[in-house]
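Note that one protein chain is taken out, while the other chains of the complex remain in position.
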Amino acid sequence: MPGPGYHNPRKNRVRQRPDARPSHGLRQRLYDLLFTIETPAGYRFDVILIVVIALSVLTTMLESVAELRAQWGAVFAALEWGFTIVFSLEYLLRLVATNRRLRFAGSFFGVIDLLAVLPTWLGLLFAGLPSLIFLRTLRVLRVFRLLKLWKYSREAQYLLAALRASLPKISVFLFGVGTLIVVLGSVMYLVEGPENGFTNIFVSLYWTVVTITTVGYGDISPQTPLGQFISSVVMIMGYAIIAVPTGIVSAEIIRGEPDETPEEPCP
Amino acid sequence: MPGPGYHNPRKNRVRQRPDARPSHGLRQRLYDLLFTIETPAGYRFDVILIVVIALSVLTTMLESVAELRAQWGAVFAALEWGFTIVFSLEYLLRLVATNRRLRFAGSFFGVIDLLAVLPTWLGLLFAGLPSLIFLRTLRVLRVFRLLKLWKYSREAQYLLAALRASLPKISVFLFGVGTLIVVLGSVMYLVEGPENGFTNIFVSLYWTVVTITTVGYGDISPQTPLGQFISSVVMIMGYAIIAVPTGIVSAEIIRGEPDETPEEPCP
Amino acid sequence: MPGPGYHNPRKNRVRQRPDARPSHGLRQRLYDLLFTIETPAGYRFDVILIVVIALSVLTTMLESVAELRAQWGAVFAALEWGFTIVFSLEYLLRLVATNRRLRFAGSFFGVIDLLAVLPTWLGLLFAGLPSLIFLRTLRVLRVFRLLKLWKYSREAQYLLAALRASLPKISVFLFGVGTLIVVLGSVMYLVEGPENGFTNIFVSLYWTVVTITTVGYGDISPQTPLGQFISSVVMIMGYAIIAVPTGIVSAEIIRGEPDETPEEPCP
Partner (left out) sequence: MPGPGYHNPRKNRVRQRPDARPSHGLRQRLYDLLFTIETPAGYRFDVILIVVIALSVLTTMLESVAELRAQWGAVFAALEWGFTIVFSLEYLLRLVATNRRLRFAGSFFGVIDLLAVLPTWLGLLFAGLPSLIFLRTLRVLRVFRLLKLWKYSREAQYLLAALRASLPKISVFLFGVGTLIVVLGSVMYLVEGPENGFTNIFVSLYWTVVTITTVGYGDISPQTPLGQFISSVVMIMGYAIIAVPTGIVSAEIIRGEPDETPEEPCP
């Protein structure tokens, strides 16, 4: 039996409130198609949409390779316009279908849907604006729509429930680690100083995070014997510290596991 | 008692279906020798084969060292032909012994067995083809035959069962991490850009994987303050994220553990 | 039910012993304001203090950026004096309020509170002393006062209890890892030597810690084949070793977890 902190997967099956759904007619069918995945058409629409999003993300990725952009620039531009028109249409239809337009436009997916098409249209107005062109890459955020699929996975439900149950403990842990990082980063700035690459405390904090999480790029590394000694202590601390979130999540997953062989009560 | 998702180790003891085994005579004995490990001769054959494979892999490794190749080139060539002839003979005998030739030739080990000898023979036809010579290294894939030994280890059975039981949760987890990597990689490409080593989104994705898994080569590292800040957040997320697969596998191993001191039922 | 090693969160609610609290009058109220968080005023004071400390730390961080210091030097100096005066006043009032002055002055927070203001005052006496100016950064240690907030978090109590219960095992583990690091570091110094960056055994120990904790800066890395082989063994050992503290902490967290669904005893 899941603990009390656990979330009932059935609860958030319907994202949009009932009053967002038009009561009858074409708009109601459009709403069911675009916003729900209960009807077969709505499900098919979501699958197609996710494929198109994945293709648009792949196009953006391929376009970012200088050699490919040089050779296939025109093809990328055409595809780009194709995706923009499709996504713009989808955005407008969503606005038409829902009863709660402002709520949708202000929601996470509403903002992202707009950001996914705006840069290309703005690029038409202000030709040659390079920074706006790069904003297009924000389209990848639409990939998050994929996460909708999670709702259908029982496994994902358990994982999310375990993560949600771990959240308070993980937050407290991250707060403690944060305090430690601030103190250690400042001490290392004092010890190593700008001449060894620790140019300011922010860089020193970045180094501390890189070290305590055991990433260790090596773009900045301690040069003085004292700095190397303190680093060693930091690393061994990070070693013990990494055990904490793992322990928290393990404990939650073990607790949250549905018991498939319920033990017989004593007669 | 192992959970319902657990796999019975006895089930896959016999890989080849019964109808692959000839019904009598020399071919039946050859089949038992080459394909099964139930008979003493079949077991001895497998042990010898694994030793020969290990030696051939070691030879390939030693040959890859330029200094050794310069000095012992002739010896390596001779050994190479020796292994090729032995493995080719083994492949042909396997084809002769089994009743289901196409099934064997198309199986994982069948393809690898062919790939292990083909490059040397092809190199004879098209002399001086350098790329083919390197294909020979694929012979190391035969090392996977070693994994057959796992079937004899009770410990390995438990580990595999725990991993198999974790697979659905781990897949869902990897899918979530994948989405995160795509979004973070794109954002970092926007923030850092080609001038700081993030030459395109694919390179940026590579950097994100290097960072989130805490490998941290340092061949690419963020240079801008904003990039370093986002990286720090990514690393701390990676820190918490690594806890998830560990928790999943720990939970499965704890569940899958055979209870050696079964508790007495209440009378 | 928490195990016997667990600590009762209620026990350390009152840090200062009763005899440190003046028995009546203004000093008693000052004491309650500064040292306790039981009264509403004392709680508000602590929140304000923590905000001021966070601001002073942020100022020190911003001042460490050379570009900002060049442009806003005068503003930083003024803020610096503001914080110094506030913190000095707070320190003096704390001395006035408590009955056990020496005990406070010698305590962890007493020493840090003094170190947080001393450098600025000393900088006034010995103008241009650069090293003292950097000592100011020690002010970040006051951030630890934030940890006081932990007392109010039930989650933090469980985490701290689990960590405290893991401490003996973690210490033994760190002692074992320490021995291993000394032996491996010395062996690597023998194998690689000063010509490959392992300039002395202390540097070699630093490298071993960097490697066994999987940080891996790459500022020092093995160059000889034997060194690379030993490193590989060290890394795979580190791989298995990191499992130990994680296992310890997981076990403690699972044990320490308050059972929210207590099982009915057999009737």
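Order of writing sets the labels: A, B and C. Residues in every chain begin at 1.
Definition applied: a contact is a pair of C-beta atoms (placed from the backbone, for glycine too) under 8 Å apart; a residue touches a chain by one contact, two chains touch by 3 or more.
Owing to the predicted nature of the structure, the values given are computational and were not obtained by experimental measurement.
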Omitted-chain contact residue, chosen from B:Tyr43, B:Trp72 or B:Tyr206: B:Tyr206
For chain A, residues in touch with the removed chain: 214-218, 246, 250, 266
Residues of chain B (touch criterion as defined above) contacting the omitted chain: 57, 60-61, 64-66, 134-135, 137-138, 140-141, 143-144, 146-147, 150, 153, 155-156, 158-159, 162-163, 170, 174, 177, 202-203, 205-206, 209-210, 213-219, 242, 245-246, 248-254, 257, 260-261, 264, 266-267
Contacts of chain C with the absent chain, listed as residue ranges: 1, 3-4, 168-169, 171-173, 176, 179, 182-183, 186, 189-190, 194, 199-202, 205, 211, 214-218, 221, 225, 228-229, 231-232, 235-236, 238-240, 242-244, 246-248, 250-251, 254-255, 265-266
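Here is the rule we use: only the chains that are shown with their structure count from here on.
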Distance-to-centre winner among chains (Cα means, whole assembly as reference): A
Superposition of chain A upon chain C: rotation angle, C-alpha, nearest 5 degrees: 90
For chain A paired with chain B, centre-to-centre distance based on mean C-alpha positions, whole Å: 31
Interface hub residues of chain B, defined as touching at least two other chains: 214-218, 246, 250, 266
